[in-house]
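Missing here is one protein chain; the remaining ones are kept as they sit in the complex.
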Amino acid sequence: MRLRTFNYFFKEAFISLIRNRWMSLASIGAVASALIILGSFLLISVNFDHILKDVESQVEITAYLEDTVDSIGITRLNSQISSISGVKEVKFISKEAALEEFKQQVGKDLLEGIDNPLPNSFRIKVDNPQNVASVAGEIQNLKGVEEVKYGKGVVEKLFNIIYWIRLLGLVIMVVFAAVSIFIISNTIRLTVFARRREINIMKYIGATDWFVRWPFLIEGMVLGFIGSAIAIGILAGGYVYLYNIVKLNIPMISLIPMEEFYNYALGFLAIGMFIGAFGSSFSIRRFLHV
Amino acid sequence: MRLRTFNYFFKEAFISLIRNRWMSLASIGAVASALIILGSFLLISVNFDHILKDVESQVEITAYLEDTVDSIGITRLNSQISSISGVKEVKFISKEAALEEFKQQVGKDLLEGIDNPLPNSFRIKVDNPQNVASVAGEIQNLKGVEEVKYGKGVVEKLFNIIYWIRLLGLVIMVVFAAVSIFIISNTIRLTVFARRREINIMKYIGATDWFVRWPFLIEGMVLGFIGSAIAIGILAGGYVYLYNIVKLNIPMISLIPMEEFYNYALGFLAIGMFIGAFGSSFSIRRFLHV
Amino acid sequence: MIEMFGVSKVYPGGLDALKDINLKISRGEFVFIVGPSGAGKSTFIKLLFREELPTRGQIFFNGKNITRMRNRDIPFLRRRIGIVFQDFRLLPEKTAYENVAFAMEVVEASSREIRRKVPQVLERVGLSHKADAKPSELSGGEQQRVALARALVNEPDVLVADEPTGNLDPDTSWEIMKLLSDINKRGTTVVVATHARELVNAMRKRVLQLDKGRLVRDEERGVYSNEA
Partner (left out) sequence: MIEMFGVSKVYPGGLDALKDINLKISRGEFVFIVGPSGAGKSTFIKLLFREELPTRGQIFFNGKNITRMRNRDIPFLRRRIGIVFQDFRLLPEKTAYENVAFAMEVVEASSREIRRKVPQVLERVGLSHKADAKPSELSGGEQQRVALARALVNEPDVLVADEPTGNLDPDTSWEIMKLLSDINKRGTTVVVATHARELVNAMRKRVLQLDKGRLVRDEERGVYSNEA
């Protein structure tokens, strides 16, 4: 195929985009709509996941120490616990600090006048929530540790819930992606359908399949590109807007900053162009066999 | 317009659905896809709201009693608190029960051998989370109540977050609904576009606008109906499936049973038919003026 | 029944398809419109049934000024004119029978009437055996005859045919012309744009000759061309 023919394909594709501007807009709209929906859901679920991770990372192990452990023992235990693989953070809570916290929690000096009944303790965070149980077990075995608590049961339940929420999110994501692809290719198919006679005629006067296909393919790619660029623009704009509102009004929820989605945006452009190109070249197949 | 003409419109509509079966399927697919997306999001957000309500209703007020209050005083306080407007549930926690719970919480009998330092208390739930602060204030004023706690600050923050999440959900819902309507009408417009010549010809041989429009309108309505019925079927099936999985695996999350969505389903049918009918009759407008 | 006063048509792009046409076609006349390719014959016909509006001038149909007609009255004008289009304009998804029947549905004829008249008119154009074929399954001449049948079926006041024998062999063309002549004898005004020299010469009807948009000849009992 000559280079000049390729020039021709590009020229044809762009002329056709403009001549059929009405259908071009419909296709671009469909691509943009579908990707806006898909992208919104993606943003929601990625952020939700981010929040879930936050929740997971809140899970702590508390190790209560025997009253007999002195400050040397505490230092030793601290380094022993720190060296357990999977441990991310170790924090010592003296019995006084514990009492203070308890008072805070109950809201009043209920234990006033009596001896502090609370023990010294460590609070340990692990790097991966899945390791909580095993780390807790290892700490339990250390000398000087009287008891280990980590909300057994509750943590497993929480993880279970999080697991199911993630799975659900994934399922919905897959469904949405499939539906989006369907919507886009459906629209492109209709625009090709509206031009079925044109395709037939080209074939009748001796065009090869690829000669007919190329301009459509390029056209589809351009439509997909423009459509996904619009989707990305709207999503990015909307997200930044929301991000700032959330940051201002609900500081305790930390959303992922827009910058981290740049690679997703590229993915979207790729998806848009891919579906556009293959949607249209696939759709013309049935009109080529004349 | 004669009745027999109306019969004719219906006949025409159905014949055309079958003759243009390929485009009919595309339209039905578009309606179904858009409504599946919209419906999924609706189901998610209604359930999410349900869970948020659950969270809200977990907010409790704890009223610690003075040690001097005897069992008669407790009964009196119980009925006084109950009679405060907005109070939904009052539960008495004796100091022994509180100790037991504390032990449970800490995981070990840390307070062994010393006197129970904890006071008697009431735990109060309110009907509307917005009332927490005012109810707490009223209880504070009752004689025999030493202190009232309700996680001041935290509750307000929680409510704030919930407010924003709801608002976000609503915004996304509106966006999704708009995008869905766009997708559906876009597709219908394309199917009408593919038949533009046909519409012109009808007009050229003396058909009135309404004569051309009616079969399209009926056709659009049938397409919308079928499309939304399919969407409802898939959504209901998927939801019941998920509902059972969730019920089995995460009993602590209570989803809304399918039955409660029956009115939504009717709404969906109405939306589908409306967009189908008006989408198609609107789209043919520009081809009628010849 | 049809009157034109100073009618001109300039298509966007600057072409003068018709220039200052003045004429009168009376009820019951049979008129041929002749002229070379691009002379403005189809444009003349398009003005009659309001496919196009004239750029200047007035057109009256049965005393009504159709250039000033409201959009919603146009369908009723068109129903009184049966048209055979040069490019047929058949509905591609309907069979020959349905294409003809559709013209009757449009005027809300009863189904009994439809079942009676459609086969009758298909018979007259010699297409009974093709009633169930779609346009794409018909030969060029067969499509042309379906278009004619559709124009006839409602017994219009005027029958306007644009090149109704362009795809027909001489024998079939003759039959079609006889058919048009018959219909004319029963009182229908007939206007035929054509290139069929032999037929025009043989029929000796009124001939309007267009050339580059001008009406250059209007002759009773005329022939296709005065030269040759």
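To keep things simple, chains are lettered A, B and C as they appear, and every chain counts its residues starting from 1.
Everything below uses one rule, namely that contacts are C-beta pairs under 8 Å (C-beta built on N, C-alpha and C of every residue); 3 or more make two chains touch, one makes a residue touch a chain.
Remember, predicted model here, so these are calculated numbers, not experimental data.
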item	value
Interface partners of the hidden chain - shown chains only, full complex considered	A, C
Contacting the left-out chain in the complete assembly, out of C:E29, C:E105 or C:E142	C:E142
Touching residues on chain C - with respect to the absent chain	11, 13, 34-38, 41-42, 86-87, 130, 133, 137, 139-142, 145, 162-163, 166-173, 195, 197-198, 224-225, 228
Chain A residues that touch the omitted chain in the full complex	1-2, 4-5, 8, 16, 19-20, 197-198, 200-209, 211, 289-290
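FYI, only the chains that are shown with their structure count from here on.
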item	value
Centrality ranking, top chain (CA atoms only)	B
Between chain C and chain B, distance of the C-alpha-averaged centres to the nearest whole Å	62
Computed distance of Cα centres, chain B from chain A, in Å	23
Contacts with 2+ other chains: residues of chain B	none
Contacts with two or more other chains, residues of chain C listed in rising order	none
